[in-house]
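Of the protein chains in this complex, one is absent; all others appear in place.
Which chain is which? They are A and B, in the order written, and residues in each are numbered from 1.
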Amino acid sequence: MSEPLLAIDNLRTEFHSDDGSVAAVQHLSLALAPGETLGIVGESGCGKSVTALSIMRLLPRNAGITQGRICIDGRDLSTLTEAEMRKVRGNEIGMIFQEPMTSLNPVLTIGRQLAEATMLHRGWSRREADKRALEMLNLVRIPDAERRLKEYPHQLSGGMRQRVMIAIALSCEPRVLIADEPTTALDVTIQAQILSLISELQRKLGTAVLLITHDLGVVAQTCSRVIVMYAGRKVEEATTVDLFANPLHPYTRGLLGSVPHLSNGTVPMDARLTEIPGIVPAPGQIVQGCAFASRCTLATDRCRAEEPPLVEHTPGHFAACWAVAA
Amino acid sequence: MYAYVGRRVLGTLPVILVIALVIFLILHLSGGDPAAIIAGDHATDEDIKAIRDKLGLDRPLAEQFLTWLWNVVQGDFGISIFNRVPVGTLILQRVEPTLMLTLTVIVFSIILALPMGIAAAWYAGTWIDRALMALAVLSFSLPVFVIGYGLVYAFSLQVPILPVQGYRSLADGIGPFARHMVLPTISLGLVYTALLARMTRSSFLEVLSQDYIRSARAKGMASFQLITIHALKNASVPIVTTIGSGIAVLIGGVVVTESVFAIPGIGRLTVDALLRSDFPVIQGVILVFSFFYVILNLAIDLLYTVLDPRIRY
Partner (left out) sequence: MVDIAALQPRVAAGRLGKLRRFAWRNPVMVFALLLFAAMILVSAFAPLITSFDPVQIDPGNRLKSPSWEHLFGTDAFGRDVFTRTLYGGRVSLAVGAAVAILTTVIGLTIGMLSGYLRAIDPMVMRVMDGIMAIPGVLLAIAIMSVTKASIGTVIFAITVAEVPRMVRVVRSAVLTIREQPYIDAAIATGTRLHRLLLKHIMPNALAPVIVQATFVFASAVIIEAYLSFLGAGTPPEIPSWGNIMAEGRSLALLAIWVILFPGLFLGLMVLATNLLGDSLRDVLDPRMRGRK
């Protein structure tokens, strides 16, 4: 495998409040190779966005990285000054967010918001930046781009806005694109269009993509490798093909709707995430052993007592589960 | 666009009508004889009768109102009891100092309040925020004349560097004008500044938590650009609204400030008229101030369409 472009090593991110600190992400490691698409899946609240914001160093004020390293090209981001970090954002790492409806500034024109990135990072004049903005809008296939540049976000549909967000994120040709649930807020047909657009641009520009989603279907369509997160931890990692063919962790199997049921062997294929019985332990709730144990049909006393380590079962396929390890 | 402006202008008409009606009714429902009040204490019976005839005081109230309103529309606010000069003329003579004071205060307050409010929002929850907002509540609570006399005591008496009172027109040179303006501006401006700073803070606090601010950061924007380009325009609508509605507080303060610092403006005219029971002048002044307030807020309404593209005509 080639040298990773983005590497996270044993990340722990905590939220602080009057009642103490709570880890939203812990013991998380990952590596993203140049040009690769890595998916992160997990239920809402499992720490996906916090991971993304940790990379960008855009965490809310009450949160902070308390452990681990995040490196891009071997450069530890935590050692950068805020000014140096700003040169990374938008320039080396681009990011798009879940909510296209609110992610664009309502009082600035599309053109202005597009131009900002290149003016900022490349020192271009507004004229040059505008030319680039037009190019980018064409690239993300927005019809009538010239006119759209002068329009305001409220004049665009949700799908259009997400295209604009992608155009903004890619306009400085960053080597990494973080897409945090880029299609969750969109209609199904628009979802597919946006995903294929991301894949296409990724091939065209050679950008590495960290695609965050709660939808395994999205992963199947776009990613070469997947990390499954549960309650702030990585519970499984594999190539997409491997994961779908041979899911190891009971949680992953639950996500795939094929977790063995003790009574009749299997649950129906259309079982959803939320149909895994039980609830995710609240962050901060002290969990002995495996965080998934309370929902797991295979849980043993050992699962409830000791946290399972992440073990490589077949080459490149990791899982953290006592039942699989045995 | 024109239709929008037209609609807005028409929308203020009922408000103006109510203002006129209220001011009219104050005199007529007070219980006293309106003609006697307008004529003043030293009037003869003939004077009173002449006024009664001119205003048609024997007619029904509605007709009187229309007569009076018609006069006002034509610029006839009546005659001052004290010096027999038309009220309109008196007010015109006094406009300059009041206008200058008001403008200076607005500029002073905006320049001070915006950075204050933005800093407080940016550092929300820290001691910077608390100190700034404590300062704002304090300025908001100290009445204009208390600040005024405090400043006079400090900067005119203890350290005599500024004039105690008086006004110099800009025509006399910028130096004397400015020196006479400093203390009145601060006295009157602090309340308004506090009002604006508080609104700026809450407005920015709201804007800074929005998704598009995070997107702008993800683009690599620095704090200063974030505030000036991305946040300011978004936060401006409530701030501008407060600039407009705060003028009401400001006008009340003008009356007191002009009387503390002996500035010969409309406020001073009001107080003099009050002490002389010169009701026509008081009536005229209130009408003028209220119209000024309504028209200013109308202008601000129209400004919204520039500030926020989502507000459609």
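Keep this in mind: a residue touches a chain if its C-beta (ideal position, glycine included) is under 8 Å from a C-beta of that chain, and two chains touch if they have at least 3 such contacts.
Treat the numbers as computed from the prediction; the structure is a model and nothing was measured.
**Q** Could you tell me which of the visible chains the hidden chain touches?
**A** B
**Q** Out of B:M199, B:I213 or B:A231, point to the residue that touches the absent chain in the complete complex.
**A** Counting the whole complex, the residue in contact with the absent chain is B:M199.
**Q** Any idea which of B:S109, B:N234 or B:T270 touches the chain not displayed?
**A** B:T270
**Q** Spell out the interface residues on chain B facing the chain that's missing from view.
**A** Touching the chain left out of view, chain B contributes residues 14-19, 21-23, 26-27, 30-32, 37, 137-138, 140-146, 149-150, 152-153, 157, 164, 195, 198-199, 201-202, 205, 242, 247-249, 251-253, 255-256, 259-260, 270-271, 273-275, 277, 279, 282-283, 285-286, 289-290, 293-294, 297.
The definition used in the following text is that only the chains that are shown with their structure count from here on.
**Q** Rounded to the nearest whole Å, what is the centre-to-centre distance of chain A and chain B, using the mean of the C-alpha atoms as each centre?
**A** 53
**Q** Which bits of chain A are touching chain B when the two form their complex?
**A** 56, 58, 83, 86-91, 94-95, 97, 99, 102-108, 116-117, 120-121, 152, 154, 165, 168-169
**Q** Using the touch rule from the top, collect the residues of chain B that touch chain A in their complex.
**A** Against chain A, chain B makes touches at 210-212, 214-222, 225, 229-230, 233-234, 307-310.
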